[in-house]
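Handing you this structure, nothing more for now.
One chain of protein is taken out of this complex; the other chains stay put.
On to subunit A.
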Amino acid sequence: MTARTPLSAIALVGPVQLMVGGIIFLPAIYVFWLSLNQSSFGQAASFVGLANYAKVLGDPYFWRALVNTVIVVAVVVHIELLLGLLMALFFASGVPFRPILLAIVLAPYAVSEVSAVVMWRYLFEPDVGMMSQMLSFVGLPPIEWAVKPNHGLFMVSLLSIWLHLPFSFIIIYAARLSIPSDLYEAGAIDGASSWTAFRRITLPLLMPALLIAALFRYIFAFRLFSEVWLMTGGGPARTTEVLAVYLYLEAFRYNAFGSAAATGWLLVLASLLLALFYLRRLYREMFGKHV
């Protein structure tokens, strides 16, 4: 590895770096500055230190949004990984019409959040939706997502799992396919049951893929906006807001740019914290063991 970067290489990475730096990185830094100021549209900013953070952290709606976000992320990501793992094992055990079934499993990846909301609202429409009727058939109460906050968050979680399961599944399935089959043959010769084979061979070898899938899904689920906005709008009475919705409302409805910016930076920090372990490992891989 050389210390100097050739000019031609700089020119080649230039466009990507400029886009990412100018449109994501600099604005993100600017958000930090905004978070230390009192400002709104067409109004000069004045420095207020950490007052915005204090205001946000003292706002019960922020805490409600934070708790909602953490619950939804925890539920969505873990159920998704479990289902993805089960499906990957199911596929690996041999399924009929594999290519067609794979295409079917990937289908929700193509669906927009907007259309997904239409689909699941139709299925759970009170009294008349197919799922509502099935629920009442087995004696369960209907999902009243527009009225009860917990039901609203349930719908949002269901929707997110449905939309993103293809991603988690593919990551885990690809890792499962790369496990050499002679490991299982060796296990079978040693008389290992399929449960032992799963615990001693499959699970340890899938761990890196599971961790990567979990990490990506934690980070992306944490930004959840559209599903909530389109399903409940954060209501009733601001009970189903998540952090991104809270941020949007602060900025674009209540014109409180300072507290929106503070929320934004808390979001960034949370993402960084979630990914710290991964970033550290990656950094070591890229820059050698001595770091």
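One rule holds for everything that comes next: contacts are C-beta pairs under 8 Å (C-beta built on N, C-alpha and C of every residue); 3 or more make two chains touch, one makes a residue touch a chain; residues count from 1.
Rule of thumb we're sticking to: contacts and distances are computed from a predicted model.
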| item | value |
| --- | --- |
| Chain excluded from display, named as in UniProt, from "Cytochrome oxidase maturation protein, cbb3-type", "Carbohydrate ABC transporter membrane protein 2 (CUT1 family)", "4Fe-4S dicluster domain-containing protein" or "von Willebrand factor type A domain protein" | "Carbohydrate ABC transporter membrane protein 2 (CUT1 family)" |
| Per the touch definition above, residue among A:Leu82, A:Val118 or A:Leu203 touching the missing chain | A:Val118 |
| Residue among A:Val48, A:Ile79 or A:Leu102 that touches the chain left out of view | A:Leu102 |
| Option from A:Leu12, A:Leu50 or A:Ala186 whose C-beta touches the chain left out | A:Leu12 |
| Per the touch definition above, residue among A:Leu36, A:Val56, A:Ile143 or A:Ala244 touching the missing chain | A:Ala244 |
| Subunit A residues that touch the omitted chain in the full complex | 1-6, 8-9, 11-13, 15-17, 19-21, 23-25, 27-28, 30-31, 34, 41, 87, 90, 93, 95-97, 101-123, 125, 128-130, 133, 162, 167, 170-171, 174, 188, 194, 209, 212-213, 216, 219, 222-223, 225-226, 229-230, 244, 247-248, 251-252, 257, 260-261, 264-265, 267-268, 271-272, 275, 279, 282-283, 286-287 |
